Structure formats: structure tokens, C-alpha cells
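Structure provided below as C-alpha cells; questions to follow.
Note that one protein chain of the assembly has been removed; the remaining protein chains are unaltered in position.
Order of writing sets the labels: A and B. Residues in every chain begin at 1.
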Amino acid sequence: MSEQPGVRVHLVVNGVDHRAEVAPRTLLSDYLREQLRLTGTHLGCAHGTCGACTVLLDGAPVRACLLFAAQADGCAVTTIEGISPDGELTAVQQAFQDNHGMQCGFCTPGFVVSLTALLTAAPHPTEDELVDTLDGHLCRCTGYQNILRAGRQAAGLAEGGSR
Amino acid sequence: MKPPPFRYVRPSTVAEAVAALAEGGARVLAGGQSLVPLMNLRLTSPETLVDINRVAALDLITERDGHVVVGATARQADALGSALVRAKAPLVAAALRQVSHVQVRTRGTVVGNLVHHDPASELPAVALALDAGFTLVGPHGERQVGAAEFFLGEFATATAATELVTEVRFPCAPPGTGAAFHEITRKARDWPLLGAAAQLTVRDGEIVAARVAVSGMAAVPVRQHDVEAALVGRPADTSAVPAAAARAHADVAAHVNARSGADYRRRVLPVVVRRALVSALDSALDPAAGHRAAGSGRAARVEEGAA
Partner (left out) sequence: MTVTPARPKYVGDAVLRREDPRLLLGRGRYVADIALPGTVSLAVLRSPVPHARITRIDTAAALAVDGVLAVLTFDDIRAEVTPLPCIDVYPDSRPALQTVLADGVVRYVGEPVAALVATDDYLAEDALALIEVDYQELPAVADLERAVAPDAPLLYPEFGGNVVNTVHQDVGDPDAAFATAEHVYQETFTVHRYAPVPMETRGVVADVDPLTDRLVLYTSTQFPHLVRQFLSGVLSLPESGIRVVAPDVGGGFGGKCEFYPEEVLAPLLTRRLRRPVKWIEDRREHLVAASHAREQRHRVRAAVDEDGTVTALDVESWTNNGAAFCTLATTPASISSAMTRGPYRIPHYRARAHTVVSNKTPLAVYRGAGHPQAALVMERMMDIIAADLGVDRVELRLRNMLGPAELPSDRGTDIVLAGHVVYDTGDYPESLRRAADMIGYGELDAERRAALDRGRRLGVGFCCFVEETAIGPYESAVVRVDGAGKVTVLTGSSPHGQGHVTTFSQLVADELDIDIADVTVLHGDTDVVTEGVGTFASRSGAIGGAAARRAAEAVKHKALAIAGHLLEIDPADLEWHDGAARALGSPDTSMSLGEIATAATPWNPPLPGGMDWNLTATHQHQVPGIAFSNATHAAKVEVDPETGQVRVLDYVVVHDCGTVINPMIVEGQVHGGVAQGLGGTFFEELVYDEQARPKTRTLHDYLMPTVSDMPWIRTSHMESPTPLNPYGIKGAGEGGASGSPGALVNALADALGVTLRSDGPWTPERVLALLPESP
């Protein structure tokens, strides 16, 4: 039970340098939430299933609950708070509001982060790529239809019914 | 659900990693997409984690001696996005597309998935079908293990606790090869109940090579030599497929893979094998179909990385 020696880390989170000593077992999600007070990264399951804690690690979407903060040493992390630093909704965020792609909002940051990563890597993804990305997230409120609508709007894909 | 305490070691060479493992009580941390959930659930409590993610030599996807070589820290997303993997190891690409989610494949590694060896997982069957080779480095040096000897049981492989699997090698697919992985899940992208890996090579209108293995049936993936034999030398159309698929067999272990019963898996096995074969044949005959099936991954970050 004894806590192990700390690990010195240097992360760039949402463009800001952070240096800290963390316990090896500190999950990245807890580091972001508890130490940096970036509470938009939500913990819905802590076993990698729900996707609510998704952040970008060097631009790629990852589950922050499945990564130790020590592993992110030297990496750039983008959280939901860094998706729109000026507080204006991005096209992805606006698409969620326009299409009622959210209700309780708990899962929403994860969806926004993943979708932002997809559209950064591939501004014109296929419907399959969009669905593949959305499939990595659980939402219990919306039934996904309006999230898919939001994704299609943000990706410039045709609206419409069944896939 | 917070992980138990552990000692964190971050080597920068294979030798350092192996030395750390030799101290005992250690687990290798690569992608962590299977290990960390187990730790968060406190189902496992390693004393030490040896984080190999900064061992630069392990971060590679390259072609060597007729093989596609995937290093221990190459991500599943990187392999999926690799033109080399899609062209020369199409079965790996086809299977990877069905492994977990985009957000997990960005961290999860090909080698880690194989070493974790969930018997329902896709890649072990792929490795077996392709006769993949593994390099294991331990305190007594390096050894090579073939896929047929690598998978020993549920969550058990030939890897000793003090050994590091540094790479896996998949033989390059000859021209005219098509591949497919077909699996049954309870819901989209859930863990498979069972699956079939199939790779067929067609030349001059004839099936000249067949590689088939199934997952989720027993504690280890099961190679389907009877199915393969029933295909090789047959015309490159689906005429031989149903009879060949019907020869699929596995000693179904009821206790393994509790997500479905033995009767179900036994009954569906030939269907899964048949569908994999049909898709593999399609892609062999129409490479564009194979390319579509392989899907798109993130652009390879370590393409042709230095060994």
C-alpha cells in the first residue's frame, strides 16, 4: 500500500506548460481533473468503455482513464477546455447544439473531443469513419440520432435517414 | 476504481527493459488498454510497471526478409494506417479494423494485444493463420517463437514474466492474396463471440494458398488445416467454399469465453468461416474490395521506421 516514489512530469496541456511530481498510479484523467482542475474531462466508467474521458494526446484521441499521467510526460494534451480556448463554440460544438446532440451533457465532451480529432485529421471523412469514431462513446440520453446528425453537419456529410 | 500503487520504470533500451523485468513482479506497460482497466478494477496488482513506450527501437512497422515486422510499441492505429500492412499483411489490417474502438487503437499495440491473448480477440487467430513469428528477449537472451507455440491458453502465452516481446513478424502476402476477418458480436464493436481469419491466394484462376484460423472457440486460436486443404487447388470461385467451411472444427471449450455457450459457437463456426472465406476470395479477385474492407486508419506515424 505504500505509495511509490513520484515521477516528475512535464506536460503541455491546452498549450500551457505544467510541471509536477505525480504518483506513478495517478491516472491522466485524475491529474487533469484534480490537479489542473480541468473538470470537463469526465469519468464515466474508469475502464475504458464509455469514452467520456477522451482527450487528445499529441493530437490523437485517447481514454484518459487508461493512461497514467507519468506516461504523458513530454506530451501535448488537449482537453475539452482546450478545444475552444476563446469560449466561442467551434463548428463541432455548434453542430451539437444545432442538432440537440446532447441532453445531460456528461458524455458530450468526449464526443466533441473525438469528433474534433477526426475532423482535424480528415476534414471530409466518410460516413463509416464518422460512425467508427462515434461508436467509441456511450451516451445514455440521446439515442445517438441527434449526435449522428451533429457529426454529419460538422463533417459536411449529407443529412438523411438510415445508414 | 483507482489503480493500486506500483513502481514505475521507464527504460529507453530493450536491455534496460529486460533488466527491469528481471527484478520480478513486473509487467510490461505498452498500450495499457487491457492492463490498465484490470488495474483500475484491481484485478491485477503488479509491483512494477515497465513502461516500454520510450524504447525507440520498438516503435516500428517495416518490411524485413519477406515479413511485415511490427514492433512492440507500434499502435494498432498505426498498423491500420500503414500502406505496408494493408498491402503485405492484409489479414492484419482486416482484423485490426474490428479491434475495439478508434480511441483505443490509438494507444493499443499490436504486440500487446497478442501477448494479452484474450482468446476471443482477433489478432491471435490472425497470427496463427499466418504462422507469425515472435521475438522474445529475456535475461538469457533472445529467442524466436512461432505462433503455433506462442498461445498457450486464456491470457497465457509462451512469454515468461521476465521476457519482453519485442516484435511480431507476419509473412508478406504474395500477389493475388485476399484476406478477411469475420466475427460475431453481441452488439456493434463488442468483444467477439467467435471469429474467423481467412487469407486466400489466387493465381491463374486457382486457389494456391489458404490460411484459416478461428478465435473464440477454445483457450487458444485454432488453425483450420482441413479447411485450407479443401480449398487449395480448387477454382477461384465460391464453389468449394461451403464444403470447405463445413470442415471447420474446434474442440469447443465451454468454460472459455463465457460470452456465449459452446453450442452456439459450434453451430455458427462454419458460417463464420464460410463468410470469411467468401470475403477473402472477393478481395483476392478484386483488390479494390480488399482495400475498402481494410478501411482507413490514421496515417502511419512510424512507417518504415528504423529498426
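Miscellaneous remarks
The working rule: a contact is a pair of C-beta atoms (placed from the backbone, for glycine too) under 8 Å apart; a residue touches a chain by one contact, two chains touch by 3 or more.
All of these numbers come straight from a predicted model, not from anything done at the bench.
Of the chains on view, those touched by the hidden chain across the whole complex are A, B. Looking at A:62, A:102 or A:154, the residue that reaches the missing chain in the full complex is A:102. Even with one chain removed from view, chain A keeps its contact list with that chain: residues 1, 23, 25-26, 30, 33-34, 37-47, 49-50, 52, 79-81, 83-84, 87, 89, 93, 96-98, 100, 102-109, 112, 131, 134-148, 161-163. Even with one chain removed from view, chain B keeps its contact list with that chain: residues 1-5, 41-42, 184, 186-191, 193, 260-261, 263-264, 267-268, 271-272.
In this text, only the chains that are shown with their structure count from here on.
Chain A and chain B, compared by their mean Cα positions, are separated by 27 Å. In the complex of the two chains, the chain A residues touching chain B come out as 1-5, 7, 23-25, 27, 30, 46-48, 51, 54, 57, 60-63, 65-68, 70-71, 114, 118, 121-122, 126, 128-129, 132-133, 135-137.
Residues 1-8, 10, 29, 32-33, 36-37, 39-41, 49, 51, 53, 77, 101-104, 106-107, 188-189, 295-296, 298-299 of chain B are the ones touching chain A in the complex.
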